[in-house]
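Other chains dropped; remaining ones untouched in position.
Per-chain numbering from 1; labels A and B assigned in written order.
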Amino acid sequence: MIFFRSDYSQGAHPKVMDALMKTNLEHSDGYGMDAHCEHAAQMIKDLIGIQDCDVHMMVGGTPCNVTVIAASLKPYESVIAARTGHAYFHETGAVEATGHRVVAMEGINGKLTPEIIDQALTEYQDEHTPKPRMVYISQPTEIGSIYSKEEMAAISTKCKEHDLLLYVDGARLGSALTCKANNMSIRELASYCDAFYIGGTKNGALFGEALVIKNKQMNENFRFMIKRQCGLLAKGRLLGVQFEALLDGGMDSIYFSMAAHANRMADKLKEGLAAMNVRFCGDSQTNQIFPIFRTDVVRELEKDFFFYEWEPEKDGKTAIRLVTSWGTDESDVDAFLNRVREIIK
Amino acid sequence: MIFFRSDYSQGAHPKVMDALMKTNLEHSDGYGMDAHCEHAAQMIKDLIGIQDCDVHMMVGGTPCNVTVIAASLKPYESVIAARTGHAYFHETGAVEATGHRVVAMEGINGKLTPEIIDQALTEYQDEHTPKPRMVYISQPTEIGSIYSKEEMAAISTKCKEHDLLLYVDGARLGSALTCKANNMSIRELASYCDAFYIGGTKNGALFGEALVIKNKQMNENFRFMIKRQCGLLAKGRLLGVQFEALLDGGMDSIYFSMAAHANRMADKLKEGLAAMNVRFCGDSQTNQIFPIFRTDVVRELEKDFFFYEWEPEKDGKTAIRLVTSWGTDESDVDAFLNRVREIIK
């Protein structure tokens, strides 16, 4: 069985495993109060060119999103997100579990725009509605699209106009930063938002995300919040060690080369399928693509390949999700394309 | 610097690291829906001699406690715990964050008794108070003591009488099961409660706890709860792989030999100090001990050893906490005893 199921189906990049092995018997203080976490934080500050910020090593993406939202909002405040946004659509109501509404708006290709934000503000403007206070976006989005520099700048400006915090979910940030369509550096991205995270789980770590908070108010007693939200890892140094390995070399680190590889594999899949006149849902530019096949083709493919069906069948056709990762072999991509060719010929 | 700071200051037992390395490039489905988690769960069912239960691989102890409590109680229900209980005293209000009161009772040597439970029930008996519905105990307790078989059986009986769920926090369960004073098997413990967890973080895992739920009602849609509480790990198999390694061999596995080692090291420390007429807070039988020194002795000791001060200074004396673990070298124990001998002679 060949996996295009997710970008978290394998363990970690060998260099990450190596770092964990080498440091395994070191003693250090718990809960992320150790030299590895401190060093990794400094590496990130240097990478994004911002020293006056705080970096927290988090266990996963959902804890990241939920802790940031719960720490930043007053009880009656809400967060605006695209309907496809992970914090709305794939976290089993974990945001609501902290007492906040996610104001879910229909996005355009998975993205919010200043106009959509305005629309939310128009609908939520008196004391009988939960006051919007944050905008949540994902880069790349959950359907593989990316915000251009100009698009993110425009959202950032809109947020400042309306005293909205801007938070960027970077679960697959490497993939966005290294895809062909991208025109925004990590430093630019960091400059536009109040907080964002650099995702490790989906790009070569065993687990872990590095959360960057620029806004002092959002960061106040943030470690209390991590603990309260059950996200403070006893052996916090595991996160520091992994990010040291992932980001060693900065823009030349494996973090970026792994993501670039995943994108290349997805591009090859996409181009190969397009050449066979396969059509796609949405317009992904990163490491997830959503081809649409006749359902009988899907049934054949799933004998050898493991992937998600993305949407319920419609008119005899089914969209599937193919995800590539740092560990995807090019031969697997070829195998998939060949199999499709055989089936649909 | 020699660490007696905690039992989570190092990484994992080499066999655990080995297992992670060997399986690193395997592909598997996410969120704990994989063969390793399934196998580890089966190993645990066999170990405790109960097939009709559910095992969930959890990231840490606080997520375990909080998810179980939030899944089991109705909004107006509360959980009875000793004031020193971790869920009350060391989780930054994470239980309250899910809307439930922890009814904190003064324990006896860190333990609840049937009488103390009765006292709580007497105080909480009308609709103006949050109805007690669960009893939370830790085995061993946070101050190192253990429940005997008879004590736990009595609590279990009391709980059944009053329709209270019994949940056992086993963050250091190995240490309880392997200490000299213990007279209760893991099978007996499992038989007395509705749910408990086998702690990995504090006994040789990188992280992870195996939660066993016998009570069907508590387990209903439990995976929704794990996700909602931000505790569902994408690469869930990491937990399965670790518990496979930890429990390989059952009662002869490293899980028990590591704990026994930690206990031996603590016993040696305790006996060595007692021989020097050092006195202790509480009466620990496991891998945490709480010697009391003159504060100037503590100041000297902390130059070479890293540990917690346990209580504020009183009458010129300070209690400290020394914790041993699977990785504690006997030479470190000797070094500590020698240093104390030098200072106080």
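As a working rule, a contact is a pair of C-beta atoms (placed from the backbone, for glycine too) under 8 Å apart; a residue touches a chain by one contact, two chains touch by 3 or more.
Bear in mind that the values here come from a model prediction, so they are computed numbers and not experimental data.
Taking the 2 displayed chains as a starting point, can you state how many identical chains form the whole complex?
Number of sequence copies in the full complex, not just those placed: 4.
FYI, only the chains that are shown with their structure count from here on.
Quick check on the complex: what are the chain A residues that touch chain B?
Per the touch definition, chain A meets chain B at residues 1, 3, 5-6, 8-12, 14, 17, 20-21, 23-30, 59-63, 66-67, 91-94, 97-98, 201-202, 206-207, 224, 227-235, 238, 306, 327.
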